[in-house]
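Take a look at this one; I'll ask things after.
Note that this complex is displayed minus one protein chain, with the remaining chains in position.
Naming follows writing order (A and B), and every chain is counted from residue 1.
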Amino acid sequence: MKEILVRPERCVGCRSCEIACAVEHSQSRDLLKALSEMPQRRLYVEHVPEYSLAVPMLCRHCEDAPCVAVCPTGALTQDALTGVVRHNRDICIGCWTCASVCTYGVIGRDRRARVAIKCDRCPDREVPACVSACPTRALIYGEVEEVSRARRAAPALKFAQGVAASSR
Amino acid sequence: MGKIYLDPERCIGCRSCEVACEREHGHPRISVDKVKDLAAVPVYCHQCDTAPCAAVCYTGSLRLDGDMVVFDPDLCTLCGLCFVACPFGAIELDSVIHRCDLCGGTPVCVMTCPTEALQLEDIDAITGSTRSRAAGVLAARVRV
Partner (left out) sequence: MTARIPTVCPYCAVGCGFYITRNGMEYMQDHPVNEGALCPKGNAALDVLNHVDRLRYPMMRIGDDWIRVSWSEALDRVAEEMQRALREKGPGALAFLGSAKCTNEENYIFQKIARLMGTNSIDNSARRCHSPTIIALRRMLGTPAMTNPVSDLALSDCIFIIGSNLAENHPVVARWILRAKDRGAAVIVADPRVTPTAWLADLHLQLNPGTDIALINGMINVILNEGLENSSFIKERTSGFEGLDLSDYTPERVSSITGLRAGDIVRAARLYAKAGASSIVYCMGITQHSCGTENVTACANLALVCGHVGRPGAGILPLRGQNNVQGACDMGALADFYPGWRSVDDSRAIDELRRLWNARALPLGRGLTADMMPEADLRFLYVMGEDIVNSHPAVSRRRERLKRGFMVVQDIFMTDTARIADLVLPAAAWAEKEGTFTSTERRVQWVSRAREAPGEARPDLWILSEVAARLGFDLSPEPEEVLAEINQAVPAYRGISRSNAGARGGIIWPCPHPDHPGTPVLHTERFSTPDGRARISPVHHPALERTSPQHPLILITGRVVLHYNAGSMSMRSEGLVKREPEIRIDVHPEDAARFGVADGDAVMIETRWGRARARAKLTPRQKRGTLFMPFHFPETNLVASEIIDEKSMMPELKVAACRIWRAD
């Protein structure tokens, strides 16, 4: 199962992801025209001043998704295969139960349509727009297993080097 | 004006909101459901942004006004469509319709809630503070 993973230590807070997201979800899919469409946010770069860090916050498509569990109309559903939490705007009534239980606060409010708005993980794209746009690779898109395997490599190498050095 | 939001982890199931609402309106418009005695959830009108109750109301007795659903009892025919349409069961029907009017802006259920489980807030403020708290937790992990 592929996920969008965040590496806040690499984020420089440039908001390229936010812009790419807005363009991708605009009618025109054009940067300049998209801005005039007053796009609604699905991704939020949060600044955390006490740690001088920026953290891109977007839907985690949780496996045990609270928003799906509480939705009274069935507007939020989870794809059994991909785990993507989908939002059906036609059934949504804008009661905001989902928004009030979301642990990450990433379900927004589409003020024109008066319904919820959230990350749909760019169904028309191979790689989500935010990930493609990130200049520092703070956002990556990959299999969770692969990513953690890659993470294990560095400490394993360090450990091996340490053992080798001390037994020499 | 804000709407009523629930932090279910704070609710202790004391039913103070129910008793206060009943005192204010004669008939409670909020009710607390205990789930297997291991959690409690107040169920109430969410003043939904698309308002299914107002959408089905053919007399215009219930209609969306800004962020809130308003009710004109004079136009109501007690047809019960709103009662059917509400996914929360927050509308009750006997000789009149019982539904939340946010007590004109200062809901007693929110004011009386001992644990601040019910809050009168703008949803963007709630999600915003949740988001910055979650971001803070993540940032703390990175910097330690």
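Following the convention adopted for this analysis, a residue touches a chain if its C-beta (ideal position, glycine included) is under 8 Å from a C-beta of that chain, and two chains touch if they have at least 3 such contacts.
What you see is a predicted model; the values in this text were computed from it and never measured.
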item: Neighbouring shown chains of the undisplayed chain, as defined at the top; value: B
item: Which residue of B:Ala39, B:Leu75, B:Val96 or B:Ala125 touches the chain not shown here; value: B:Ala39
item: Positions on subunit B where the hidden chain makes contact; value: 10, 12-16, 18-20, 22-23, 36-40, 108, 111-116
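Keep in mind that, in the parts below, only the chains that are shown with their structure count from here on.
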item: Partner subunit B, residues of subunit A touching it in the complex; value: 6, 8-9, 44, 46, 48, 50-51, 53, 55, 57, 72-73, 92-97, 99-109, 114-115
item: Contact set on subunit B toward subunit A in their complex; value: 3, 5-8, 46, 48-52, 87-88, 123-124, 126-136, 138-140, 142-143
